[in-house]
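Reading through the structure tokens given below for one structure.
With one protein chain held back, the other chains of the complex are shown just where they sit.
Chain naming follows the written order as A and B, and within any one chain the residues start at number 1.
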Amino acid sequence: MALEESHVRRAAHLARLAVSDDQASGFVDDLSRILGMVDQLQSIDTKDVAPLAHPLDATQRLRADEVTETNQRDSFQRCAPAVEEGLYLVPRVVE
Amino acid sequence: MQWETVIGLEVHVQLATRSKIFSGASTAFGAEPNTQACAVDLGLPGVLPVLNEQAVAMAVQFGLAVHADITEVSIFDRKNYFYPDLPKGYQTSQMYHPIVGPGDVEITLDDGTTKRIRIHHAHLEEDAGKSLHEDFQGMTGIDLNRAGTPLLEIVSEPDMRNAKEAAAYLKAIHSIVTYLGISDGNMAEGSMRCDVNVSVRPKGQEAFGTRAEVKNVNSFRFVERAIAYEVERQIELIEDGGTVVQETRLFDPDRDETRSMRTKEEANDYRYFPCPDLLPVVLDQAYLDHLRNQLPELPADKRARFESELGLSAYDASVLSASREMAEFFEEVHQVCGDAKQAANWVQGELSGALNRESLSIQNSPVSARQLGELVSRVLDDTINGKAAKQVFQALWNGQGKHADDIIEAKGLKQVTDTGAIEAMIDQVIAESPAQVAQYRDSEPEKRGKMIGYFVGQVMKASRGTANPQQVNGVLKDKLDALL
Partner (left out) sequence: MHDKTVTQLAAALKSGELSSRELTSHFLQRIEKADGKLNSFITVTAEQALAKAEAADKARAAGNAEPLTGIPLALKDIFCTQGVKTSCGSKMLDNFIAPYDATVVEKLSAAGTISLGKTNMDEFAMGSSNENSYYGAVKNPWDLSAVPGGSSGGSAAAVAAGLIPAAMGTDTGGSIRQPAAFCGITGLKPTYGRVSRYGIIAYASSLDQAGPMARSAEDCAHLLNVIAGHDVRDSTSMARGVPDYTETLNAPLSGLKIGLPKEYFGDGLDPEVEKAVRDAVKVYESLGATVREVSLPHTHYAIPAYYVIAPAEASSNLSRYDGVRFGHRCDDPTDLIDLYTRSRAEGFGEEVKRRILIGTHTLSEGFFDAYYTKAQKVRRLIRQDFLDAFQEVDVLMGPASPTPAFDLGAKKDPVSMYLQDIYTIAVNLAGIPGISVPAGFAGGRPIGLQILGTHFAEAQLLNVAHQFQQATDWHLKLPAFAEENA
């Protein structure tokens, strides 16, 4: 599957990564080679194979519905770039 | 051209767990910003989710209540998108293997008829935080207390054909979740939120029209208004030669309109894939049986029982079973007074009227079900008449006494049934009303029935409301007719 610059642009947009024109063409080259290598997968017959998401065949353990956390806002917000009145600040969001 | 409306609803219900779906932070509403957002909710580097057993149990209970297939192996997926109220840059949800499969709900329309609405599926997911748009130096503030609150998203099939059906469906979902106790159903606080998919098609056409998804439709009333606006908009658009665009629109309750949300530069691509931090949720038959055995009587069953066993009308049965609180209140009044019809009349009449006037919910009623039941008992055993009963109710409402009997005693409202005393009062009224008596005598016989009301009123006034009205009526008629 050939990779076009539009694919890279679209991925960069979805991933919220600013990519300059120079970088974009570099990424097209790199990603094309990587995906070319990945394309080897297409040569295996996997018709009757179920996808494997986890290496162990384990199932989800459930947690009791208990409140175990206490307020640590001050500690957590010490590493925040911009806070005011306990809120994280971002540029105005327009609905 | 005749148009048909096609409606499907996506209802998000916040589950009433104590802690969040994937963390041990509290879900309590109204805390100071970000004081209930723990490391997991904030998506700090390195944190991991662990699933809340109660969220699973509640989702399953809902599934059982709507006769749905419960998925044996359900899987959490990540829905990837960037938004400031979504801390991890993905929402943990269930795309491909939701916990609740196809089911159905019966709705009751105003005329008492019922309709079955199919549920496509319901899945568990985490709620997002909130953006606060007050001005913080031109910035938006983000509060993540709500992030990670468990949500059950209930997706209907496009089975509704008008706004009334959609509102009835939303009410049915509301009553099921509140009956089950899996949500407080508080729409004002966002515990239950609704997106509406609306399309129109020429009557008789099988294919669906292009739909618009209307977000932020967060009350029963708004559902009707949003649909009404949207249907009109779409029909007008098509009749003017335009086409409906598949898009997300926002309902603005202040302007009573829907409007297109941010013209997105492209369609979203959420890149769903199984969440590698969570394992498949496997539910066995024993677990499902255990939950099934714990299900309370559900609204549809209660409604049927109110009709068949208690002899209530379809309308009364439907109103009284609409919410668990209402039903429980009614059932206690009935249990205390022993008369279902009277209990139904009082709960829907005097009590509901008073609650509405003061915008109180039935849980906050100043008059308890037991108090109301005792009051109704005194009406049934003729201790007081209907008029006095209203006074007693008002006194109970105002906290002027704990029991109907105390108030009846204190206010001297006990009904007078002594025939001698009633006859004396009647004689006095007749003697004092020669003009009205003459008028009565001269009237056409069929009009006299109406005129007797005046005399009854006077007698009741003389008795300060305590005379038995039926008795007064009978004796008055005899005495007046004797004068003819």
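Here is the rule we go by: a residue touches a chain if its C-beta (ideal position, glycine included) is under 8 Å from a C-beta of that chain, and two chains touch if they have at least 3 such contacts.
Because the structure is a prediction, the values reported are computed rather than measured.
Per the touch definition above, the residue from B:Thr17, B:Asn80, B:Thr178 or B:Asn218 contacting the chain not shown is B:Asn80. One of B:Val6, B:Ala25 or B:Leu51 touches the chain omitted from the figure, and that residue is B:Leu51. Hidden from this view is one chain, which touches subunit B at 39, 42-51, 78, 80, 82, 84, 87-90, 142, 269, 271, 273, 276-279. Touching residues on subunit A toward the chain that is not drawn are 1, 3, 7-8, 10-12, 14-19, 27, 30-31, 33-35, 37-42, 44, 46, 49-56, 58, 60-61, 63, 72, 75-76, 78-82, 88, 90-93.
Note that only the chains that are shown with their structure count from here on.
With centres taken as mean Cα positions, subunit B sits 41 Å from subunit A.
Subunit A meets subunit B in the complex at residues 10, 13-14, 16, 53-54, 58-69, 71-73, 76-77, 82, 84-95.
For subunit B in complex with subunit A, the touching residues are 17-19, 23-26, 32-39, 42, 44, 50-56, 75, 80, 82, 84, 131-133, 136-144, 250, 261-262, 266, 269, 271, 274, 276, 278-282.
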